[in-house]
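Contents: one structure, followed by commentary.
Here the complex is missing one protein chain, while the rest keep their positions.
Just so it is clear, A, B, C, D, E and F label the chains in written order, and each chain counts residues from 1 on its own.
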Amino acid sequence: MSEMATKIFEESLNKVVLVQLKGGKTIRGKLYSFDQHMNLVMEDAEDITESENAKKLGTLVVRGDNVVLISPPPNR
Amino acid sequence: MSEMATKIFEESLNKVVLVQLKGGKTIRGKLYSFDQHMNLVMEDAEDITESENAKKLGTLVVRGDNVVLISPPPNR
Amino acid sequence: MSEMATKIFEESLNKVVLVQLKGGKTIRGKLYSFDQHMNLVMEDAEDITESENAKKLGTLVVRGDNVVLISPPPNR
Amino acid sequence: MSEMATKIFEESLNKVVLVQLKGGKTIRGKLYSFDQHMNLVMEDAEDITESENAKKLGTLVVRGDNVVLISPPPNR
Amino acid sequence: MSEMATKIFEESLNKVVLVQLKGGKTIRGKLYSFDQHMNLVMEDAEDITESENAKKLGTLVVRGDNVVLISPPPNR
Amino acid sequence: MSEMATKIFEESLNKVVLVQLKGGKTIRGKLYSFDQHMNLVMEDAEDITESENAKKLGTLVVRGDNVVLISPPPNR
Partner (left out) sequence: MSEMATKIFEESLNKVVLVQLKGGKTIRGKLYSFDQHMNLVMEDAEDITESENAKKLGTLVVRGDNVVLISPPPNR
């Protein structure tokens, strides 16, 4: 990751982020940890792919190669 | 994997985890072993993709490159 | 593969295993050989994707990168 | 990236670019940072896949392996 | 490939094999040559994906990364 | 790239080429730069996937792993 991407990940730790995955899934949850492959640990995560039908997932480890994009909280 | 992801995997050993795979399959079972590629050994596993029609699979080896996300048990 | 995954493969040699492949195919047959990429040699294999219409395939070499999961025989 | 591609990325910093992703998504936003894998940081980004229904995403980190093409602003 | 897989390939040289490819195509033909990536040369090959409508292809070079599985002749 | 492929790319610089991408998109535009991964910079590019509905894209950077084939101008 570029230094700037790493900085954004670091600023997002313990904040709620939106993660879009290959295949169309969208996950929202607190970013707890990441590495340079974008492997993520999230907490209090929900699958919000169908916005009117969120599914609670709790703690999650996401394999980085599935990540399309990550959106940090708006007011960083 | 980040140190934190490894810690979560280690804490989940011998506990029931949820694994979502590329292609849409969801597996629930006891995590018996893992490696740094997220190759997994699971026991008492079930394919719960169709929640009303779980299929018992018993012991499983999952090839890590199929893993999208892993969710450890809620009360770790 | 983790040591544990290798152990399960070794214990499954010459026993009937279930192999699920990317794309949705399921193969059942005797595991004759494997390597660390999960390339497999199977014997007396059948394509049981459509359970009511099994197709005999005999001896098979499966390219490991197609493997999603492998399930050893229940009573190992 | 070729020297020319890098030059175009550099000239596009802090300008609005269009990014097309694998799977069909189109993102428009200010390019804030990039690296040689085309990992991108964007700001004030919107998902404009459905042009009549843009979704505000704010700051984004895009994993480079999802990028199909990037179009810098017309008047560079 | 494992030693055993290589042995099966070697025993299948100049014999008719069945090759299933990613995307669902099935090719039948004489195995003329192979390498460790499963790149194959086949002769008198036919595309038998639609069994009632085989298409003659003659000599073929198959790029190994497309191979799902290979089935040697039944009476080896 | 083979020496011949590189030669064709070089001869096509500043000429209009047709680029077909994975997923079915076709881009037409002036080839401005390329590298050995087939990362491309194009100018005055149009998305001509739907031939009766070309979309102007202007300058483009195409990530090489999306390229299926490139067709230089007919009269080189």
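Some notes on this structure:
In this section, contacts are C-beta pairs under 8 Å (C-beta built on N, C-alpha and C of every residue); 3 or more make two chains touch, one makes a residue touch a chain.
These numbers were taken from a predicted model, which means no experiment stands behind them.
By the touch criterion stated above, the residues of chain F touching the omitted chain are 1-5, 8-9, 18, 22, 24, 38, 64-65, 67-72, 74, 76. Hidden from this view is one chain, which touches chain E at 21-23, 25, 27, 32-35, 39, 41, 45, 57-63, 65-66.
We take it that only the chains that are shown with their structure count from here on.
Counting only chains that touch, the fewest steps needed to get from chain A to chain F is 2. As for how the two copies chain C and chain E face one another, under half of their interface residue numbers coincide.
The centroid of the Cα atoms in chain A and the matching centroid in chain C are 34 Å apart.
Centroids of chain D and chain F (each the mean of its C-alpha atoms) stand 19 Å apart. Shared contact sites, meaning residues of chain C that touch two or more other chains, fall at 22, 65.
Of all possible chain pairings, those that touch are A-B, A-D, B-C, C-E, D-F.
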